[in-house]
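Could you have a look at this structure, given as structure tokens, before my questions?
Only a single protein chain was left out; the remaining protein chains are all shown in position.
Up next is subunit A:
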Amino acid sequence: MTLSAAASPAPTPLVQVRGLTVEFATEEGALRAVDGLDFHIDPGETLAVVGESGSGKSVTSLALMRLVEFGGGRISAGSILFDGSTGRRDLAAEPLEAMNGIRGNEIAMIFQEPMTSLNPVFTIGEQIAEAVRLHQGANDRDARAEALRMLEKVRIPEARGLLDRHPHQLSGGMRQRVMIAMALACRPKLLVADEPTTALDVTIQAQILRLIRILQEEMGMAVMFITHDMGVVAEVADRVLVMHRGKKVEEGSATEIFARPRHPYTRALLSAVPRLGALAGETLPRRFPLVVIEDGAAGVAGSTTQSPPQDTVRGDRPLLEVGDLTTRFDVRKGLFGGLTGRVHAVEQVSFDLRAGETLALVGESGCGKSTTGRTIMQLQTATSGRIAFKGRDIFAMAPAERRRLRQKIQYVFQDPFASLDPRLTVGFSIAEPLLTHELVPRAEIDDRVAALLADVGLLPEHAKRYPYEFSGGQRQRLCIARALACEPELLIADEAVAALDVSIQAQIVNLLMELQEKRGLAYVFISHDIAVVERVSHRVAVMYLGQIVEIGPRIAVFENPQHAYTRRLMAAVPIADPTRRDRDRPMLEGEIPSPIRRLDDLPVVRPLVEVAPGHFVARHPIGDFT
């Protein structure tokens, strides 16, 4: 690591950016996405560019590649000096055609979406070979051999077989490896990685981060790593550049930024980052301490307030009982749609939940946590099992009673941008449940909507506005207000904070906990983010391949994990502390097995074993864990 830069004579920077300003033409005039930015990247180092959405971090990377012009942007001022093989050049002033020799060859880029950045028509081998041919002028056979070598380099098992496959046959993690292989095919001096792991599961993310680090050392290239995730920053960065609204807020070495952030914005950002282990030793959840920040202005009140523990669990009888719940989807193939297999999304899941309690369902994509939530909400039909609300079996209810139940159980979706009808005012959206269930006389609806908006921290006059006028965090508040309109007793939050920036995420989590305290709500909190789960949950259920592998009080599951999968999952979580980077941790190798099974191949499910009071663990073989 290049922490000794001050002692040795400063190396000539590989990239020196001065006064970079990027503007986009919009209907309301020029929008300045990046404003007078200065930074440099030294050879072989990793510079992490962090910031929340709209901070200009991605635009900066696109400007560096001169790809920003294709998105309608314009570099209106500043210089980007790059120390390439043909001497020092100002990339901001190069003609666009000249950039073709630099892009891919000397600066390579990988993107967030491995799903869409590969061409679906060509095989993996053809695509890597093309990159090699284009930039190195190799013939077909050499290019194919080089492609194979690159795939082996990014640690893809059975690389030879992969050459002839198409992108849709690969998982997200594998595709990202292929993208990296393509990017590195020409041994670039600089790799620009724009949120390369954001769309991946934590265990896969840990593998990719480790891979990038190993390759960087092998090839001696510099990496510009763009991310919003402070945990990832702590894992990879030598130096950190913090951006806010197109401007540089702070720049420094990773250890410095994490240990002694100078700017209040950086402090606020860091305080909002959920850190796994923050509640070690505590039995009850506790709200995030928040640094209040007013529009990035300096000299804000930097007070962190410690909140009391969330002691809200009430009642002896469970509010919700789920017993042996199973949800499967048919897989049909062929001309006549013959049934060839089933997706075992949820497989004999059982748990219960008391009033005022938060049960977190954690796991990686495809583990069935969302399907469990959707089945409880009756958005999905269960294959078998039992769901009882206040002791009444949902499946045995008459349709009318079941509809009324929809009032008592509410759902908050992941994407606040998609869960409000864009054509209706938010006031109407919030009033819709009131109208549907006739909870309030029509004359009082406006007052109720205003009160609900106030409950979630918005103003009554917002009711007349349309969803597009709100930010992501505000929209999620609206969705919560809408759910609260029904006066539910159970709220299912399906990745409700996953799409939000960290500071907003912390606010929404705190809001949920505040509402729990005031109204005694029970939550099923579905999340892949273990650090957030630590903050909110009283109990945790870890899901893997449609089954609960471990369930118990949060402190027991987090501090004394019994199942091997739980341990791997915990170890993969990036920790926002660069000094703990080199900790030894068991990695999950390879991929998570598919939940699709043949018709005659039923999974083995046995009752969980109680290892401590209320702490149950699966002892039977599931997937790779035998």
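Following the convention adopted for this analysis, contacts are C-beta pairs under 8 Å (C-beta built on N, C-alpha and C of every residue); 3 or more make two chains touch, one makes a residue touch a chain; residues count from 1.
We take it that contacts and distances are computed from a predicted model.
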| item | value |
| --- | --- |
| Complex member absent from the view - protein name from UniProt, among "Glutathione transport system permease protein GsiD", "Sarcosine oxidase subunit gamma", "Peptide ABC transporter" or "Chemotaxis phosphatase CheX" | "Glutathione transport system permease protein GsiD" |
| Among A:411, A:544, A:558 or A:616, the residue in touch with the chain that has been omitted | A:411 |
| Candidates A:421, A:447, A:559 or A:601 - the one touching the absent chain | A:421 |
| Option touching the unshown chain, where A:307, A:383 or A:471 are the choices | A:471 |
| Of A:163, A:320, A:511 or A:556, the residue in touch with the unshown chain | A:511 |
| Of A:178, A:346, A:479 or A:605, the one touching the omitted chain in the full complex | A:479 |
| Residue among A:30, A:280, A:339 or A:459 touching the omitted chain | A:459 |
| Subunit A residues that touch the omitted chain in the full complex | 290, 292-295, 377, 379, 403-404, 406-407, 410-411, 413-415, 418-424, 432-433, 436-437, 456-459, 461-462, 464-466, 468-471, 473-474, 477, 479, 482, 486, 504, 507, 511 |
